[in-house]
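For this view, one protein chain was removed and the others were kept in their places.
When the chains are written out, they are named A, B and C in that same order, and each has its own residue count from 1.
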Amino acid sequence: MSAGTGSVFSMRGNVLRHNLLTALLLGPATAWLVVFLVLPFVAITVFSVGERAPEGGYQAAFTLAQYANLPARATAFWNTMVLAPAGALACLLVAYPVAYYLALRAPQRWRLILLALVVIPFWTSLLMRTYAWMYVLGGRGIPALLAYVGIEDVRLINTPGAVLLGIVYGYLPLMILPIYVSLERLDRQLLEASADLGATPISTFLGVTLRLSLPGVMTGFSLVMILLLGEYLIPTLLGGGKVFFIGNALVDLFLQSRNWPFGSAIAITLVAVSVVVLLAANRISTRLSGARRVDLI
Amino acid sequence: MSKSYRDGLPISPEKFVDQLMRLKRGSIGRREFLGLTGLGLATAVMARELGIMPSPAFAQEGLGDRMSIATWPNYHDPATFENFKAETGVAVEVNVFGSNEEMLAKLQAGASGWSLFVPTNYTISTYKKLGIIEALDMAKLANYDGSQEDPRFTGEGTIDGVTYAVPKNWGTTGFAVNTKKLTKPMTSWKEFWDTAMAEGDGRTMVHDYQLTTIGNALKYFGFSFNSLKPDELAKAEELLLKVKPHLFAVSSDYQPSMRAGDAWMTMCWTNDGAQLHRDIPEIAYVLGKEGGEIWTDFYAIPKDAPNKPAGYALLNYLMNPKVAVKEHLANGAPSTDARVNALLPKEVLDNPILYPAAELLKPLEFGAAATLTDPGRAELMARFKSA
Amino acid sequence: MTAVPDIEFRGVTKRYGSVIAVSGIDLAIPPSAFVALLGPSGCGKTTCLRMIGGFEQPSEGAVFIRGHDMAGTPPYRRPVNMVFQQYALFPHLDVEDNVAYGLRQARPRLSSREISRKTGEALAMVRLAGYGRRKIHELSGGQQQRVALARALVNKPAVLLLDEPLAALDKKLRTDMQIELQNLQREIGITFVLVTHDQEEALSMSDFVCVMNGGRIVQLGQPSEIYDEPADLFVADFVGKTNLLSGKVVGLSGKLVDVALADGTVIAARKRTPLAQGEAVSVSLRPESLSLGAPGSGRLDGLVRNRIFLGSTAEYAIEVQGIGTLLAKADHLVGGGNLFKPGEPVAVGFTAGTPLAFPENNGTNQRENKNVEIVS
Partner (left out) sequence: MRAFVVAVFAFLYLPIALVVLFSFNAGHHASEFTGFSVQWYGKALANPFLVEALKNSLFIATTSALLAALCGTAAALGLARVGARTRAVFDALLGAAIVVPGVVIGISTLVALVQLFGVVNPFVASLWPNDQPPRLALGYGSIIAAHGLFSMALVAMIVGTRLGSLDRNLVEASSDLYATPLTTFRSIVLPQIMPAVIAGFLLAFTFSFDDFIVAFFVAGAQTTLPIYVFASIRRGVTPEINAIATIVLVASVLLVVLAQWQLRQRKPSH
């Protein structure tokens, strides 16, 4: 530990000074991680085996009742576990052609501009944009237009479809960017080589392009998945409190029914689920694209 | 007292060690030590500079330049706050809540930041018990005249002779119906719930609020609005879970959806019913004949309110009948204050939405304090929402 | 040659916007030939190769493969295969799957037994038997090169296209591969079209060299022809090392001209194009056609400025008053004979008839060069 030989910028000097400097460098981050990550996690772990105080909140106890009560939120878990992958998949289906076009088809001088156009929506509040969708999908938006052409009483807002649309909308850039990067890095010669060897464009796409962009796809997919697992705003605004995610259930438990212990138990379960999902995504990604490191050649 | 630590600065190392020894021997108080070493001052200054903590309660009577109030959707005349600002220089931020539980949760989590909030009658005893609301200093509320308040509605603000909250207005909880879309006349909660699963499918809203949503579901079976009985609640839950897939939304802010035509029917408070009917005449306000809620909203000040003088000032301002009358015209709920009623135009006083017939009022119940904290009702509501 | 050419260009021009990469090329490549397209970068040679492969479409004219007009035929329907410059091996597939890639595209489908047999043969041919399950990044540059070759040849193409295939290899490996490629071509007997900017490589490997410059073919011929009888100043300069001496035509006599060099020396030179009396010319003298001797024994006198010892030969930089520095190559005889030291005076001679005179501003497309930007 003291030698620090692995570092490219290790400084000479005695071991004591070296250790002091290391401690100084790591100190703030350590403190931050301990106070705002480890401590809170310990706190909710302790809370999760506690009881709800009579007026709400927390009261010390040791019981696994909160975990036993998890099935009471089965629907919320189910919604999340269905809509999060579905949302990520829908996002992927929309994002891939865009990333593909940007990386491989768009004229060179347009590429940067188009890429910037993908990123710019990030700079307007997601809340505002989702609110705009509330308007578009709400009674004065598309349904009003439809009524104009004689299709009455169409309801779009507060449906799972609206939530899915909001998800695709909100996370599209996050999906496009990693896929774009992996496609952009793709050696064009490989595509020519494939065509040269007799592969039709479709089989070139499936055999080469898609396979080699999988790391980007998996990055985007797991990024969106992880964010969706904790999603609160989109179901709230576009689902009208009807399409309930785990995030909504959590907020509800802390800000309405004030059942902190149960909320803590759900939070811990959610973290566990997230970790499992991420590890699985990682595993799949390495399996599918075992040759990731070859890029450097 | 604050004199001691300023005088003690700076302190020499010898003196410091000396003091430390004395502290160890117990011949010096901790406060004295903190003061002497200047630690207290340093912490206080740093804390304030870094903005880690809000400045401690205002020592002087200055009102500051801003405050915030926690209240209900569409509940005030925006002009009220603009006028208040013009008069006092204090700008008012309005935070909107959908349920008393949400207000309570925010206060329990600490540092709500409100200088004034609008709790409903049945919650005040719990707030007092938890020690999170201020016993009001009536000397600062010159505009309030208890003798003019309607005693039917105002009792719960005072506990053991101490006033914790003063009334704003009262009202009822019924439902609003867009009669162009749902033409069948309705008069009961039974019809409300049944319609929600039939003609009103996908177009009905219920409150994001356990008291009224569970209470009115209980009414479907003729149980008490405030019931805590497990078997009765179980039946209410059954109904709610059956209705859930047919709802448009679970939200206490139903005006926008009703106005946009997305929702055709919603649980509704008097004031919203009055506002909706005023602007869109085909939206009717119905009181379930089985009963339901009658309520009074109060003004109260949280104990940890950041700018209490401003809170008192605004409260006193709102108690001015001339101000209050404009509030009531905008809000649409009936006042508890005789002085205000005297100023209201006749058509308001004749409005059946505000002042329903006696036989409709009779079965209504005030919310019971126990419903606010009952874990069974809280969890039932949460299950309903997450279903 | 009555056989249908394997590859034929008819009036092929390729433009990128206003840039002309290839300008009106006509070329026919006979079957079983090893042809090198040689030229500096940007001369259009790679564009030509890519037009054969189908990665570019001619703006004008047509490319024929074995007599068929290839217009509109996508790369995957052309009976040619390419070895790419950086090999373009699929990083996500192992060696065997890379080689089998083309076979797997065949319709009707080949049986997997067939595929693995052919793959095995191809790998054996490039001496990589047993490497089938290796990952691409586990191979050395030379091995990767051979995988790329096997991958292309396993499909039995009518023509094998090689785009600077040896550029990424070190010198020793390059020489080995040159020999291997030559042997391979003779063995399987199909046409190889090699693109290279390395004149040594072009001369040593191919049956025909097609020298390109500025989007045009400057000279087409056998390697010795190209070297000994360059068509113009550009070829003379680009292919092999040469000394170019400026002068003026002072006499015309049949195939020969007399050229007065800057210092007044008059030498006889062959001409490839008609020259006029008094015309400014450049005279090309290959370093190996110069002979060195004792002062006064040759045509020009100079001083040895520098000597580079190359083993069997040595190169000398000789400064000649009024003319400049000449590069001479002389055999190095065992025992130190015929070795001159820097600073030594020396006489430079040459065999009559070996100098070649070119008009100074002859058609080496220097002017058109401006239009031909680097397109590769």
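One rule holds for everything that comes next: contacts are C-beta pairs under 8 Å (C-beta built on N, C-alpha and C of every residue); 3 or more make two chains touch, one makes a residue touch a chain.
All values reported here derive from a predicted model rather than from experimental measurement.
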{"item": "Left-out chain, listing which of the shown chains it touches", "value": "A, B"}
{"item": "Selected residue (touches chain absent from view) among A:Ala68, A:Val82, A:Ile120 or A:Leu206", "value": "A:Ile120"}
{"item": "Residue in contact with the excluded chain [from B:Gly292, B:Pro306, B:Gly332 or B:Gly367]", "value": "B:Pro306"}
{"item": "Selected from B:Ser112, B:Thr195, B:Thr213 or B:Thr296 as touching the chain missing from the view", "value": "B:Ser112"}
{"item": "Which of A:Ala43, A:Val82 or A:Leu145 contacts the chain that the document leaves out", "value": "A:Ala43"}
{"item": "Interface residues of subunit A (partner: the chain not displayed)", "value": "1, 4, 6-13, 18, 21-26, 28-30, 32-33, 35-44, 47, 58, 94, 97-98, 100-102, 105, 114, 116-118, 120-136, 138, 140, 169, 172-173, 226-227, 229-230, 232-233, 237, 247, 250-251, 254, 260, 263-264, 267, 270-271, 274-275, 278"}
{"item": "Residue numbers in subunit B that touch the chain omitted from display", "value": "1-2, 4-5, 30-32, 34-35, 40, 43-44, 47-48, 50-54, 56-57, 59, 65-66, 68, 73-74, 91, 93-96, 98, 109-114, 253, 255-256, 260, 304, 306"}
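The rule is short, and it goes like this: only the chains that are shown with their structure count from here on.
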{"item": "Intersection of contact partners for subunit A and subunit C", "value": "none"}
{"item": "Far-end chain from subunit C, centres as C-alpha averages", "value": "B"}
{"item": "Central subunit by CA centre of mass proxy", "value": "A"}
{"item": "Centre-of-Cα separation between subunit C and subunit A, whole angstrom", "value": "55"}
{"item": "CA centroid of subunit A to CA centroid of subunit B, Å", "value": "36"}
{"item": "Of all residues in subunit B, the ones touching two or more other chains", "value": "none"}
{"item": "Per-residue multi-chain contacts in subunit C, two or more chains", "value": "none"}
{"item": "Residues of subunit C defined as touching subunit A within the complex", "value": "53-55, 74-78, 80-82, 84-86, 88-93, 101-102, 105-106, 135-137, 151-152, 155"}
{"item": "Complex interface listing, subunit B residues touching subunit A", "value": "99, 101-102, 104-106, 108-109, 126, 129-130, 181, 202-203, 208, 210, 244, 247-251, 256-257, 260-262, 373, 375, 378-379, 381-383, 385-387"}
{"item": "Contacting residues of subunit A [partner subunit C, same complex]", "value": "187, 189-190, 192-201, 203-204, 207-208, 211-212, 289-291, 293-295, 297"}
